[in-house]
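First the structure, in the form of structure tokens, and then the observations on it.
Just one protein chain is left out here, and the rest sit where they should.
Here is chain A:
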Amino acid sequence: MKNSLDESKPIFLQIKEQLEDSIINGTIKAGERVPSTNEFAAYYKINPATAAKGINELVAEEILFKRRGVGMFVTDDAKQLLIESRKKTFYENYMLPLKSEANKLQISLEELMDMVKREDEFNEN
């Protein structure tokens, strides 16, 4: 959980992305309860309606489901669904800026590929 939010970005999106990240990296698992609108509002001192918007979008996307009177919980398929949708935006969110910066620095495709591979070896050690 981040300590504070970025005031220049939509708050509901940041709440949503935080929950998504926690589900993807396994901090919150399938079937577990996620913080409520009021808990988010109190923690970040944000408008509860704004927090609710982020959570409700995740319900609509079947990442969370509501148990009446108990709270919001992570669905069984949540992690898989999130990974699928993040993969779709991976290219534009990560590859495009990477290529554009490489281009600016006149890094050739070969050099770039070398770096990608170097990172892999580093991770395996």
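The criterion applied here is as follows: contacts are C-beta pairs under 8 Å (C-beta built on N, C-alpha and C of every residue); 3 or more make two chains touch, one makes a residue touch a chain; residues count from 1.
Here is the rule we use: contacts and distances are computed from a predicted model.
Colleague: Looking only at the UniProt record of the hidden chain, which name from "Chemotaxis protein CheA", "ABC transporter ATP-binding protein", "Protein-arginine rhamnosyltransferase" or "MauM/NapG family ferredoxin-type protein" is the right one?
Modeller: Per the UniProt record, the undisplayed chain of the complex is "ABC transporter ATP-binding protein".
Colleague: Check the options A:I46, A:I63 or A:L82 and report the residue that touches the missing chain.
Modeller: If we include the chain that is not displayed, A:I46 is the one touching it.
Colleague: Contact with the hidden chain only, please: which chain A residues?
Modeller: 5-13, 38, 41-42, 44-50, 53, 92, 100
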